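Please find one structure pasted underneath; my questions will follow.
Removed from the display is one protein chain of the complex; every other protein chain stays in position.
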Amino acid sequence: MTEQKYKFLSTPRRPVEDRRFVAGRGKFIADLDRPNMLHVAPLASHYAAAAINGIDASAALAMPGVVDVITGAELAAAVQPLMNGLNTPNVRRFPLAVDRVRYAGEWVCAVVAESRALAEDALEKIIVDATPQPFILDAETALLDTSAPVHPEHGSNLLLDRKFVWGPVDDDFDAAAHSLSFSVTWGRNSTVPIETFGVLAEWNGWDQMLDIWASIQMPKYADQIARSLDLPGNAIRVHYDVDVGGSYGVKRGIKHSVLVGYIARKLGCPVRLIEDRLENMRAGDAHGPERKFDITIAFDQDGTVRSMKMRALDNAGAYAGRAPFQLGKPISAIVGPYQINSVAYHALSVTTNKTVQEAVRGFGQAPTNYAIETAMDRVAEYLGMDRLALRQKNLIRKDQFPYLIPSGSYYDSGDYHAVIDKVLTAADYPAMLAERDRLRDAGMMAGIGIAACLEPSGGNSSFEPLLNQSNQTSTWMESCQVNIDALGMVTARIHTTSSGQGHETLVSTILGEVMQIDPELIRITRPNSLESLPGNSPVGSRMAIMLGGAAARAGEKLKAKIMAIAVHRLGVAIDQLRYEGGDVLANDGRRFTWDEMVELAHRQYHNLPDGMDPGLASFDIMQVPTGDALPVDDKVQMYPCYSFEFHLLLVSFDPIIGRPDIHSYVIGHDCGTVINPAIVSGMTYGGIAHGIGAALFEEFAYDTNGQLLTQSFLDYLMPSSHEVPAIQIVKHCTPSPHTVFGQKGSGESGYLGAPAAVSGAINDAVAGLGIHFEKLPIRMSTISDAIAAKTS
Amino acid sequence: MNDVTLTVNGKPVSGVTEPRVTLLDFLRDVAGLKGTHAGCEHGVCGACTVLIDGTAVRSCLMLAVQAEGEDIITIEGIGGSGARAGELGIIQDAFCETHGLQCGYCTPGMILAAEALLSVNTDPTEHEVREAISGNICRCTGYVQIVDAILLAAKRLGQRNDAAPSDANLV
Partner (left out) sequence: MKPVRFDYKRPTTIEEACGLLASDDNARILAGGQSLIPMLSMRLSRPSLLIDIAHIPELTAFVETETHIEIGTMVRQAVAQKSKLVKTHIPLLAKALGHVGHPPTRARGTVGGSVAHADPSAEIALVAATLGAEITYRVDGADEIFDASNFFIGPMLTIAPPTGCLTQLSFAKAPAVCGTGFHEVAPRKSDYALASAAAQINFAAGSGVTSIHLGIGSVGDFPERLDVDQLCGTPLDDAAIADAVHAAMQMVETVEDLHATAAYRKRVATELAIRALRDARDEISKDLINE
């Protein structure tokens, strides 16, 4: 737990990206115009399920300004289906519906026109002859043999059905004094960025090159476009210098990109599709998990939790997407921060006639934490034990790291008890309890919410081969290139888009730290995908670890080269030299300056050591730490580094009105060494806001006709500045042994525990009435109705 | 088609446009000012916020033809321009100081909402700040560092020597 003193790391520094954004000079996808660009508007189906008999676009095509109408049939004949991560080849997905519609809102055809308005006018003239068919919306129903599969060729609605048993579950249950069972449901919601997804494609037949600009956050994006369009990998050029207006996982847009790429090639001019908000909500295919947990937990009289059985049933929507893997990632922290000895985990993912899911911040960890933390609260309730004391008893202790959990991952480092102690002090826990009691005496319902959870970080996505044995992938890499130019200035290249995580600041700070030069002087560029080295995008809370790691290693390589030049130049052994602020100092008092070194490297080949290449450039391609093995016996290391967070809040509400008011919110956060404090704290605050939304307000709700009720921001309610309270962050630092500076990830912080904490607070408030709320979001109406039922 | 002439950031902008074109799309596509953003196109998220006569309004809830003759400030009108390009206004600088943003998409609207507040209330309480930005949704920040930025800007504006009421770079 030693806090190192850094020159630039962990010090308050302005993120460099902020300058362009406060001036309105971000470069977002809708800001990009290309000459002769055409605009796409997709036609949405209104049926939850239907057979498409025919599409008559003749009236649309006759309208001025309309250039083309693309149907699913045309597209399916020309492109490969979009990739599935699981072995489900008969769950075929194309950007437009082919032969049948599988969810209300699914895109049936696409109009290409000279303006978006003209395209929308033309949509209204297209006649789709469709026969509505039976549909399923509920996941349990989808499992029944009597339910028609959404993909008949697949034979059932099961995308994934895996049972894992880690450790002696039956023995632990037999030995335990008690067990209890309950169910909770994580309602379908998502992180819904304020910018919708957009993509622009331009095909150049002379160069045989497809240029792509997109608001994208996706690993293997260029690869998937190439595969779908049957183009060589080096015929796709993705421009990473597009600013992404928020993503938090969801901006994958592969169907939009393949559609637009196809149209661009067909028509020979630039084509752009920007989802409008209605398209985004209903058919952007960016919904999040919708998951029911059935949990049985075994524990002793003294509160020791021995074992857990968890069935997680997720409603993936009409196509496979990334949804099933969001059941796999939580295996990396399946016991949470607790010393639970054994786990039986049954993961089920089913198709229904709902919108498709996409990766959402945490990739399934937030729902799983909600389930685990509810379990801890239920155990405490059963035993009449304090909920905090129960957790403290079960938490992994600081002397137990690295800690091996039953599913095969090692937790690298942590001191959970210390974080909790800090939070209790900062929050003045006794005063919080007293305030809760005072509110209760005044006739309000009041409760304290507690959640302790982990943020697995680093993106060792070994849940992929775990859930699909034909996937033999173990490589999850990131890269960075650094160049010192002939004038001695440092430029680094990062090979990804960013959506607010501050990667330019991350890399310049780390490089500055390694090379001991002012990060402000380091320029970061984003080459396009053809000019880039391999990477895996900002997912899995990985970039501080991976991009930071690659940048640091590239910087160290340059430093090593500089030292070698200095050794040769000064004629002394390396142990007589030290690197200081870019200069090299010899023990005998000589100084070999940066400028002299640059001059040598760039212009005086004759003064370089034998065999050394000229110039001052380096690159690093880094594999994820601990990522060196495929799963064995259903166990594998996932995610090298584990950050920890502990939430504590006080909620009250009027028993009739039922509107929760958050009085105070304190979060303890340990993400190892912090690269930039304001970036990390911003992530945590934002994550808590997302979590409050998931707990209280946000749901993609459907009616019995399979229609999405929450089609716009009028009904999908996101927290405003009135709903997110002032939040206090308490920091702690247990560095990771796996990373160069001990940094862990923090991109999902706050979101992973806030829903559990807010739910726990409301449940604590109503516990005295014997009420349990078992579904998120918890609406005011639900709270008030439940209380009225108990008190009438 | 209608002729529309507005004043944007102190300069006249004219265009011919269909009546159905919103002020938001006019500013972006005809005036070429991309800093005002479309988030929802139905008046909830606030990313499209501009100032009309110093008051924050939603440009997606106005037609360009309605704005004929109006005096509009967009984010491009805040801070330095021309020879002073690269200079930040006090509110913009405060947002950088507290990192009151991440992806930057809601930021222009947020800054203009702050401008509108601070031009009539030089010493707002935290609650007043939260009320002023309650119509601007941010999905990145959880608002905490945004509120910090606006309170910091209020303090700094109060310490300024000149009497200019806003950061608008109008001559």
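Note that the chains take the letters A and B in the order they are written out, and that residue 1 is the start of every chain.
One rule holds for everything that comes next: contacts are C-beta pairs under 8 Å (C-beta built on N, C-alpha and C of every residue); 3 or more make two chains touch, one makes a residue touch a chain.
Keep in mind the model is a prediction, meaning the values are calculated, not measured.
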| item | value |
| --- | --- |
| Absent-chain contact - pick from A:D56, A:D129, A:D302 or A:D715 | A:D715 |
| Which of B:V13, B:V30, B:C60 or B:I73 contacts the chain that the document leaves out | B:C60 |
| Per the touch definition above, residue among A:T146, A:Q472 or A:S781 touching the missing chain | A:S781 |
| Residues in chain A touching the chain absent from view | 116-117, 120-121, 276-278, 656-659, 696-697, 699, 701, 709-710, 712, 714-715, 717, 719-720, 722-723, 779-781, 784-785, 788 |
| Residue numbers in chain B that touch the chain omitted from display | 2, 18-20, 22, 25, 41-43, 46, 49, 52, 55-58, 60-63, 65-66, 68, 113, 116, 131-132, 134-135 |
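Keep in mind that, in the parts below, only the chains that are shown with their structure count from here on.
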| item | value |
| --- | --- |
| Residue ranges of chain A touching chain B (in the complex, touch as defined) | 14-15, 17-26, 28, 30-31, 117, 191-196, 243-248, 276-277, 499-502, 678-679, 681-690, 712-714, 718, 720-722, 724, 726-727, 750 |
| Touching residues on chain B, where the partner in the complex is chain A | 18, 20-21, 28, 33-42, 44-45, 47, 74-76, 78-79, 88, 92-93, 95-99, 101-108, 111, 126, 129-131, 133-147 |
